[in-house]
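Take a look at the following structure, please.
Missing here is one protein chain; the remaining ones are kept as they sit in the complex.
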Amino acid sequence: MSKPWTLDPDRLFDPNPARRSVARSLYTEVEDLPIVGPHGHVPPALLADPEATLGTPAELFIIPDHYVFRMLYSQGVPMEDIGVPTVDDTPIEKDHRRAWQRFCENFHLLRATPTGLWLSDELVNVFGVTERLTGENAQGIYDYLQERLASPEYAPRALFETFGVEVLCTTDAATDTLEHHATLRVEGWGGRVRPTFRPDAVIDLSTAGWRHNIDLLSQASGTDVIHYRSFLEALQERRSFFKEMGAVATDHSATTPHTERLSETEAQGIFARALSGESSGEDAARFTANMLVEMAGMSVEDGLVMQLHAGSLRNHNAVVHRRFGLDSGADIPIAADWTRGLRAILDERGNDPRFRLVVFGLDEAAYSRELAPLAGHYPALLLGAPWWFFDSPLGMRRYLDAVIETAGLYNTAGFNDDTRAFASIPSRHDVWRRITCDWLAGMVVTGVVDGEEAGDMAREFAYGLAKRAYGFQREPVGRA
Amino acid sequence: MSKPWTLDPDRLFDPNPARRSVARSLYTEVEDLPIVGPHGHVPPALLADPEATLGTPAELFIIPDHYVFRMLYSQGVPMEDIGVPTVDDTPIEKDHRRAWQRFCENFHLLRATPTGLWLSDELVNVFGVTERLTGENAQGIYDYLQERLASPEYAPRALFETFGVEVLCTTDAATDTLEHHATLRVEGWGGRVRPTFRPDAVIDLSTAGWRHNIDLLSQASGTDVIHYRSFLEALQERRSFFKEMGAVATDHSATTPHTERLSETEAQGIFARALSGESSGEDAARFTANMLVEMAGMSVEDGLVMQLHAGSLRNHNAVVHRRFGLDSGADIPIAADWTRGLRAILDERGNDPRFRLVVFGLDEAAYSRELAPLAGHYPALLLGAPWWFFDSPLGMRRYLDAVIETAGLYNTAGFNDDTRAFASIPSRHDVWRRITCDWLAGMVVTGVVDGEEAGDMAREFAYGLAKRAYGFQREPVGRA
Partner (left out) sequence: MSKPWTLDPDRLFDPNPARRSVARSLYTEVEDLPIVGPHGHVPPALLADPEATLGTPAELFIIPDHYVFRMLYSQGVPMEDIGVPTVDDTPIEKDHRRAWQRFCENFHLLRATPTGLWLSDELVNVFGVTERLTGENAQGIYDYLQERLASPEYAPRALFETFGVEVLCTTDAATDTLEHHATLRVEGWGGRVRPTFRPDAVIDLSTAGWRHNIDLLSQASGTDVIHYRSFLEALQERRSFFKEMGAVATDHSATTPHTERLSETEAQGIFARALSGESSGEDAARFTANMLVEMAGMSVEDGLVMQLHAGSLRNHNAVVHRRFGLDSGADIPIAADWTRGLRAILDERGNDPRFRLVVFGLDEAAYSRELAPLAGHYPALLLGAPWWFFDSPLGMRRYLDAVIETAGLYNTAGFNDDTRAFASIPSRHDVWRRITCDWLAGMVVTGVVDGEEAGDMAREFAYGLAKRAYGFQREPVGRA
């Protein structure tokens, strides 16, 4: 049997005693602040249905988590063998115990990765596991987890309370009926679980099934989408519905951050071509660029905060995409030109006090070169938390190092967990809180800020920035 | 009342005791070395007129400093409200006390920024302010600063002595008459305050007012600029005049570092189109690229060191540009291709011992990838100090980490403050001296260099490199 598995209470704090002491002290003040989750992918059904559970250990930790299965796949473990569902009818492992076994045998692959860190924290601190996962103890731990997962204190709503979540936003298609959010509102959870308007599947003309999505949009909006203008009207109607249902934000994904204002005639022409199945790849790119500018205009009107996630080349691996569909671990970042890309949208709306745009990128070289200087100038622009691969201890440090000197703290938008893995939410926020406190401690011991300033800033990082960025609360938080 | 505002004497030194001790010891040897400022934007009138003052606190700390007002603007403070002058007749706050009030109320926005650090050092160590700025103490501190600024020891020339400035170079249009420099020379300050030849406004065909600038050039040079050849002659004449007036260098700004040798016919064709108002944006870009190569040729002849600042997309915010003109805080960096960009100029002059080119970039990804390898090979090329947003504690660390291993110390050009804010000069040099000493201390405690080598290198960083790069003194300084 292995030695007991515990986590260092001072983990992620620099080992210099002076810095560590300050970091610990800052962390003590923020570790128990409520969790604000303005962006993520938790299925609302998980919280809407009081009977919902987190499923089997494999369903909880492996199958929906592309961070986990990509790493196993990269080392030769077929995704079918760990139960990842296929879209082409290839048979997969249905026995979750066997999937779990393969996972545990390969747990060492996650050493020094953020996924390894989150899983360790969840297993040890949420579920009380006492041995690091191995091939030997896999089945015993499966039994243990099964039992825990069946108990009422591990029901999603119970964990929501245990985790201290103040507000959690989901991400929902523009055509979604939001029935789970409706249920949640009826049951008094409306302010705590909020939808987010994500219209990619109707805006990106190259989406598989786009034409069908437009039909869904017509249905959902009650507006017959027959041309560009009715398309915009349908979107406005849907935004309005989302807002009624508690949404505070929209979210947009794009391969590049390119924005461009098309003339009404051009936009209408492209949209018409798309409706008749004749639009090109370039049409799609320009239409998306134009729609980002349109969406900014709508945000000015309805006050929904606009989020833009840009820089991932989706579905890089054609073989895996055909077999496993979207979000299969093969979305790979590319270089981004935010400076030229955002010019059109900022030219129209960047100085408007009614507009707020939060941007997320995957090209770290653009942090200090483009994103921080832009956020440090435009009133409408905030820089979102380090995203995806960079939501990691070292990724966060690089973000803070590259961004804060130029953008300042107050032009950033705090943290979001951006996860489907509900049980990992506290672990992810905890990493952010530890890293920001340690970073601030570094500023204190080098005389850049004093302890009082650092305390304020730590509370902002952990809580205040996200609340104000998304308008959950407009007042400053924790400022002396 | 707040607790007394003091700065940590060990600020910016790593908290590891062994490293800090070495850093402190290195710093002790360089902190009082004279200041060499080979590039900056201090108005020469400030020093030419013995009666000149630094103005009101708002004029000193806010109004001319785009680092400051961009940060306030980004958080919703209208630039008009803090007295930034408009070019479109929009009325602005004329009461400097009110502007100061707004600034002090927002001083926390500068936390952990280099601007915050410089201002703190100036306020505390140059002006003796004893409380951190807040909305409450704003007016009292204004009174205090007013009084100080009126006293003779805060006159620019007095501060020049107090600061220990050995030489300060200004930046002057090619068409400038340099009358302030003439005054300074008459009064024996010629060797201490030197002009720099900056011909951007006549070289960049897309400059607003370019045609008028060409007329000014004709007047200033006594050469009727009617075609490309007379344009070159006029520039040569002006360079010669600048050199007589004490200039040691030229300075060039370009959106990208692209250089290209046009044929005489092409260059003449573009210039003719420009004179008749028919040149295109591409004409302008190619003409600049060609003129950089031409300027290198002239530098070979007259010995003026050539400086190139490349990588900023100027005037990104059209609204702000229309209202506030140039240098309004919305110049945003873009990615740069130095490797291909500099090929033409280095192909012609990079191996020439009579030529020296000092380059400054805003794309940190190019430090280790392009700039350090180029500087570590071409005899003519030196890499300038971290520029603009990167003239910051962490920016400097990244620069040193990325550059020195590949370029070596001796292919860098030391530091320059690049500032309009005269009173911030010592603070800026002090940050550089602290950071380089601390970085060298890191090298010492990890056994990469020994203490004696580090001492030599610290003196080079602080003083020797800049002196030799610009030929203020050709001999090595501080080498054992």
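To keep things simple, chains are lettered A and B as they appear, and every chain counts its residues starting from 1.
Please note the rule applied: a contact is a pair of C-beta atoms (placed from the backbone, for glycine too) under 8 Å apart; a residue touches a chain by one contact, two chains touch by 3 or more.
These numbers were taken from a predicted model, which means no experiment stands behind them.
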Options B:Met245, B:Ala372 or B:Ala469, residue touching the unrepresented chain: B:Ala372
Hidden partner chain, touching residue among B:Ser25, B:Asn137, B:Thr255 or B:Thr339: B:Thr339
Subunit B residues that touch the omitted chain in the full complex: 16, 18-19, 335, 337, 339-340, 343, 346-347, 350-351, 353, 365, 368-370, 372-379, 381, 401-402, 404-411, 442-443, 445-449, 453, 456-457, 479
Residues from subunit A at the interface with the omitted partner, ascending: 7-8, 10-16, 70-71, 73-76, 108-114, 117, 313, 316-320, 329-330, 332-335, 362-365, 389-390, 392-395, 398
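Quick note on the criterion: only the chains that are shown with their structure count from here on.
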Between subunit B and subunit A, distance of the C-alpha-averaged centres to the nearest whole Å: 40
